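All protein chains of the complex are present and in place, except for one that has been dropped.
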Amino acid sequence: MDDFSYLKLASRQIDFDNFDDRLLMYVLEYEPSFLTCISCGGCTATCSAGNLTNFNVRKIGLWLRRGETGKLSEEIEKCMFCGKCTLVCPRDINIRNVILLIKKRISMLKTENEKASWKI
Amino acid sequence: MVVKLYAQLKEDVRLAEGLQACMNCGICTAICPAAEYYEYDPRSIAITVQSGNEEKIAALLKSDTIWYCGQCMSCKTRCPRNNCPGLIISVLRKLSQETGAFTESRMGRQQYLIMKTIGANILRFGYCVHPTVLKPENHPEQGPVWKWVFENKHDVYDSVGANLDGDGPGAMRKIAETDLSELLKIFKVSNGIKLYETIEHFSQIKAVKMGLVDQNGGADMEKYTQYLLQEV
Amino acid sequence: MAEQIWKNTRSIYYRKFKMEESKTKIKWSEYNKEIADDHFFYLRSCIRQNFNPGAEKVFLSILQKNLNKDIFDDPHHTTCSGIGYHSDIVPFETFQTMVARQFSLMGERGYKNCAVSCITSFGGYNEVLSTWKDYPEELAKARENLRKATGREFEIPENLSHACDIIYKFRNEIARQSGYRLINRETGEPLKVVDHIGCHYAKIFPEKGVGGSEYSRVLTGMIEAWGGQTVDYPERRHCCGFGFRHYLVKNNRGYSISNSRKKFVSMEPYRPDAILTNCPGCNMFLDRWQYTLAQMEGKTYGGGTNGIPVLSHEELAGLVLGYDPWKDLGLQMHQVDVEPLLKKIGVAYDPKQKFAGKNGKYINKPLFTGCINQNIPV
Partner (left out) sequence: MIKNKHVAVIGGGIAGMETASVLSNQGLKVTLIEKQPVTGGKLNDWDQLFPDFSSSETLVTRQNSKTSHSGVNVVYNTEINRIEKINGRFELSDERDVKIFADAVVVASGFRVFDATLKEEYGYGLFGNVITSVDFERQMKKYGKLLTAQGTEPKRVAIIHCVGSRDAKVGNTYCSKVCCITGIKQAIEINQKLPDCEVFCFYMDLRLYGSKFDTLYLTAQKQHKIQFIRGRLSEAAEKPDKSLQIKAEDTLQGRPLRMNVDMIILLVGMEPGPSNSRLIQNNKMALDENGFLKSANIHDARNCTTQEGIFMAGTAICPMPVNETLENARSAATEVIHFFENKKNDGRF
């Protein structure tokens, strides 16, 4: 039989119907101010880590809202927790806390061994 | 004097047709078949070209990005500003080939393969596609029926009333030498042959750079072809 | 003389027209394009004549014998090089000159209307004509190139129609002559047919398609005129995934199959009896990819081991008009068996003749047909 493995491509389309919002719900429970993010990018512009790496705080927020736990668990490690993002946010969101919460929940997951079901 | 890349893009009449003014809405990316399966975003292509930024355009010309578009032109139908990102891509690809930048990306380098197959078919058969060159081993997805057609082509085409390699009209008829020579002359006067030669020229340079050389140190294009076929 | 006036005024007029056009609110569902009535110059398709030569033969026959029209099949015409153009190895300048040569042959034979078999060519001709209207310098260059290369001159065609436009135009006449309806013989229910319109039919120039681009009527009009039922499905307008350079390079074919798969997944719940296409590439890909996907996934999207039969407008018209599925239409060249559809319609056919050569000559058989080899489990 022919080997058709060369034909397999992964879809990049964001599929809202298969969207895992558990991490988002956790963050919103403790930091409801995150609801008001308008993706302006003020945080990214001032970000200490972002000036040294390709870390993008605005995208952290987006990925959180799109249930992309896998991407988050890697990216989040680049944050230096300087807190400048929180200072500049026009919606007064405690972004530093949002990132801390993401980190905390993900490390809890790792110990809880839930990883498999979370697609990290 | 170095002509700016953006100025060169604008020389092609298709750029004005493809890019009037983009307002960054993403309606094109939403339904783009390539955006779903590749790291590709036609909206950002339009925005980059619109910016006229030389560095960014130069980077695009060397990138895989411009080779992801499948030219379905679905973007044209939807754009609220009557732009056509697919047409912008055609212009970028043209410049990428003319400047040799295409050999800097994996997807771009494939132009050599296409020129050697479809490009050669056009001048050899007068058709883009011909059953003698559609070998089942290179087209396993074509399935057992095509394999049967290929292996019994004269009988099969004959049985359905086609005129494979025959004189006169009909499906898959042989194109007369006089017509083929007109095609070749058209390719000569309209820069078609020049483009084939350009692709060949830059591909050879790339092959040498990659160490794919023959005993005399010249480009070994057979090795290069094999390399491209494997490259993923 | 008319040509001269066209040349002098068209550019200014057209620019103005384009601006006004964008102000005009077009109700596409009510839009009709102009399709010539008779005297066509036929332009073949590289892909169709290669994979479905019977479709082109039957198209000529339907026009000449069933509809009593004049259509000329000129042995001198060639590829338009459109596949090369869209995979970027043929410059736009060369493509324009190739198109100009086809027009020159047309004029030489005394024809003014093109009947185009291929959707890529059809879109390409329209792109070239639109460019010549907008940029007279491009037209002048094409004239100069063609003259220099071949000594030929050419005229702009009066009408450019795709073969499916012509079948659409005469769909009711075909229905009157047809011996078969797209109705399930056993249940009396109309057959469910999904359409797939080739992207370059109307996505680039909606005004060149019957009913525009979003809900083109060109294929649904045929289905309904011949008794069938059309089915709308979410990915109806999505590209089949040919992608020119993507199919041509083996390592890129994942793009092609992934996009076709999207369509099959989307149409599966409607359980269509057939897929109707107007583009030679789509017709071939939607047939072949069903086989490949079944080999990869172990299932088909049409239930069973066969898949959903894929037919082009010429093939479906030929079937309802009673042309022989094998000798005339060459439907044995499809991977997905068309027999389930033939049985539903009630088309008479001889199964023994399917893979027979001319005059019944034995020429072997494919290893298997349909999507899954029933003798070897996947």
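Chains: A, B and C, in written order; residue numbering restarts at 1 for each.
As a working rule, a residue touches a chain if its C-beta (ideal position, glycine included) is under 8 Å from a C-beta of that chain, and two chains touch if they have at least 3 such contacts.
Only a predicted model underlies this, so the values are computations on that prediction, with no experimental measurement involved.
Asks: Could you tell me which shown chains are touched by the chain that is not displayed?
Replies: Counted over the whole complex, the chain not pictured touches A, B, C.
Asks: Among B:23, B:133 or B:180, choose the residue that contacts the chain missing from this document, as touch is defined above.
Replies: B:23
Asks: Pick from B:10, B:62, B:78 or B:174: which residue touches the chain that isn't shown?
Replies: Touching the chain that is not displayed is residue B:78.
Asks: Kindly state which of the options C:144, C:232 or C:350 is in contact with the chain not pictured.
Replies: Only one of C:144, C:232 or C:350 touches the chain omitted from view, namely C:232.
Asks: Which subunit A residues would touch the chain omitted from the figure, given the whole complex?
Replies: Residue positions of subunit A that touch the missing chain: 12-17, 32, 35-39, 58-59, 62-63, 65-66, 91.
Asks: Can you name the residues of subunit C that touch the chain not displayed here?
Replies: 22-29, 212, 214-215, 232-237, 269-270
Asks: By the contact definition given up top, give the residues of subunit B that touch the hidden chain.
Replies: 23-32, 35-36, 41, 43-44, 78-82
Rule of thumb we're sticking to: only the chains that are shown with their structure count from here on.
Asks: Between subunit A and subunit C, what is the gap in Å from one C-alpha centre to the other?
Replies: It comes to 46 Å between the two C-alpha centres.
Asks: Mind checking the centre-to-centre distance between subunit B and subunit C? Centres are C-alpha means, answer in whole Å.
Replies: That pair's centroid distance is 22 Å.
Asks: Find every residue in subunit A that makes contact with two or more other chains and list them.
Replies: 2, 4, 6-7, 9, 11
Asks: Mark out which residues of subunit C touch at least two other chains, giving numbers and ranges.
Replies: 250-251, 253-255, 257-258, 292
Asks: Hey, which residues of subunit C end up touching subunit A in the complex?
Replies: It comes out as residues 250-251, 253-255, 257-258, 292, 295-296, 378.
Asks: Provide the residue numbers of subunit B that touch subunit A in the complex, in ascending order.
Replies: 35-39, 140-141, 232
Asks: Hey, which residues of subunit C end up touching subunit B in the complex?
Replies: Result: residues 22, 44, 46-47, 49-51, 53-54, 56-57, 73-76, 78-79, 81-84, 86-94, 96-98, 101, 123, 131, 134-135, 138, 145-146, 148-150, 199-200, 202-204, 206, 213-214, 237-239, 241-246, 248-255, 257-259, 262, 288-289, 291-292, 326-330, 332-335, 355-358, 361, 363-369 of subunit C touch subunit B.
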